[in-house]
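A quick write-up on the structure given underneath.
Complex shown without one protein chain; remaining protein chains in place.
Read from first to last, the chains carry the letters A and B; within each, the first residue is number 1.
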Amino acid sequence: MGYTLLYLSLIVLIPLAALFLKAATMDGAEFYATITSKRVLAAYRLTFGASFIAACINTVFGAVVAWSIVRYRFAGRQLLDAIIDLPFAMPTAVSGIALMAIYGPNGLIGKHLLPYGIKTAISPLGIVIALTFIGLPFVVRTLQPALEELDGEAEQAAASLGASRWQTFWRIIVPSLLPSLLTGFTLAFARALGEYGSVVFVAGNLPMKTEIASLLIISKLDDADVPGASAIAAVMLVATLLILLSVQGIQWWSQRRTGRA
Amino acid sequence: MSTNTKGIKIGQQDPTWVRFLVISISIAFVALMLVLPLGVVFWEAFRKGVSAYLDSFQDRNAIRAIYMTCLAAGIAVPLNLVFGIAASWAIAKFNFRGKSLLIALIDLPFAISPVISGLVYILVFGMQGWLGKWLEGYGIQVIFAVPGIVLATIFVTFPFVARELIPLMQEQGSEEEWAAISLGANGWQTFWRVTLPNIKWGVLYGVLLCNARAMGEFGAVSVVSSNIRGGTNTLPLHIDALYNDYNSVAAFAMASILALLGVITLIGKTLLERKLQQETSSSLESSTTEESK
Partner (left out) sequence: MSIEIKNISKSFGSFSALNNISLKIENGELISLLGPSGSGKTTLLRVIAGMESPDPNPDSHVLFFGEDVANKPVGDRKVGFVFQHYALFKHMSVFENIAFGLRVRPRSQRPSENAIRDKVHSLLSLIQLEGFGSRFPKQLSGGQRQRVALARALAIEPQVLLLDEPFGALDAKVRKGLRDWLRGLHDELNTTTILVTHDQEEALEVSDRVVVMNQAKIEQVGAPADVFHHPASEFVIDFLGNVNVFHGRINQGQAVLDTIRVGLSDPNVPDGEQANVYVRPNDMSIARNSMSQASMAAKVTRINRAGVQAKINLILDNQEEIRVDITMEQLLELDLQLDDAVFVHPNKARVFVPDYTI
């Protein structure tokens, strides 16, 4: 136990405390000015906005993928299931340059879309694509156990009472999956907020346009503005913690509703 | 992982066209979002031929980067392994105040952006940081040097082993350990002979993921390293440097090693997950009633 606590304090607690303390060394006005400067606000808008959209896309498509894997049998199903974890296993820098190679101006896909005025790199769209990549496993892996636990008998009961497949889906299946969908969405969202490696290549990092919060923090550090970086980081950290708390909240709420997790 | 045998009956309740559509969308989406990037790495790496590919490995900086990556992982993984086992042991077998706090703290590095993770280390160990100044007196430099890279790597890969072992050990319960103690075994004997063999697959799984993350970490080490080539660059940082120099073949060549590592990790993960599932279902069997005497 002692070893555990010591290790934990050294590695986690002290560094985190340092962050908040450093941010606190800036006096109130300076702090406020930093986190509300135009460039920073643009970065927040971009980061939160793109993460939100990516999480939404992942929720929809992730649900579709999870449904196929759990409910259907087809050739390559197990391969599909295994590949889902690729973003977990792949280093972010590798994903980053790979995505750039696909969606960049000379990229496999990017170069075909460019003439139509669709910029899939050095643009918010590129960022959304990268964040979708990174968040996909979260939704699928959260939904899978929930889908597997679904009681087939409830659906059969509904069918025997005359419900159409569509009705059964919306009235019975979706409500029981709602907590897991929300949890998956939230996890994907939180992960996207903090993502750096896979995004930073595709984004192009134009201030005010495609600069995500993580990159802004690094820029500030390069400018030796440590307090400024800490301020921005503190805001992001608080947002992440709030999001994580809401995940716990969702799970608690669903447990109350259904009597099980 | 799904092994839902009910799925066959239920799935057939969906109309065929729905099934076809859903499966096609799934495959298309995954192929586009996941498989394509993976393939592109290797395609770009070999674009100028095999010899160009192999040449990138001759570069001294590349070798140094590979070495740094292995060093960081080589230190972080064993340390986190020991910690993970100790923490899971404490959490699963005992009740103590602050247990939920401990569990939440363990999950923390998982949730924080890697850049922020790196930043906090600068704050503590940087030149103006608390410990940084003190250590400088001893001639030890942490940030922008090797120790910083190692520390940042430890931080971000910290939860993996513990997260895997905690539910596993909780599920296994502590009856076997009590049995061993009642038969006269001391704590160490109980751990080695009884606990460890039961969690070995979980440990392997945790180590595998921990290693993959350790070798692939980018954001956190970006912040704490000086990005000086040949100095404190890990492989991902080296890839970044090469790419920014428009040396794309070399960048993708390096990336292909990590991509390969990723694929191996994925395969290992899948196999171990199956192994773990087998173990949990067979231990469930031991509590159900049997027929013959």
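What we mean here is this: contacts are C-beta pairs under 8 Å (C-beta built on N, C-alpha and C of every residue); 3 or more make two chains touch, one makes a residue touch a chain.
Note that the structure is a prediction, hence the values are computed from the model and not measured.
**Student:** In the full assembly, spell out which visible chains the left-out chain is touching.
**Tutor:** B
**Student:** In the complete assembly, which of B:Asp107, B:Glu136 or B:Glu176 touches the absent chain?
**Tutor:** The single option touching the absent chain is B:Glu176.
**Student:** Which residue numbers on chain B touch the omitted chain?
**Tutor:** Touching the chain left out of view, chain B contributes residues 175-176, 178-186, 189, 193-194, 197-198, 282-283, 285-293.
One rule holds in what follows: only the chains that are shown with their structure count from here on.
**Student:** Which whole number of Å gives the spacing of the CA centres of chain A and chain B?
**Tutor:** Chain centres of chain A and chain B, defined by C-alpha means, are spaced 18 Å apart.
**Student:** Per the contact definition, I'd like the list of chain B residues that touch chain A in the complex.
**Tutor:** 1-2, 4, 6-11, 13-15, 18-19, 22-23, 25-27, 29-30, 33-38, 40-41, 44, 79, 83, 86-87, 90, 96, 102, 105-106, 108-109, 111-117, 119-124, 126, 128-130, 151, 154-155, 158, 209, 212, 215-219, 222-223, 236-237, 239-240, 243, 248, 251-252, 255, 258-259, 261-263, 265-267, 269-270
**Student:** For chain A, which residues count as touching chain B in their complex?
**Tutor:** Checking each residue of chain A against chain B gives 1, 3-4, 7-8, 11-16, 18-19, 21-22, 61, 64-65, 67-74, 76, 80-99, 101-102, 108, 132-133, 136, 144, 147-148, 152, 155, 159, 165, 190-191, 193-197, 201, 214, 217-218, 221, 226, 229-230, 233, 236-237, 240-241, 244.
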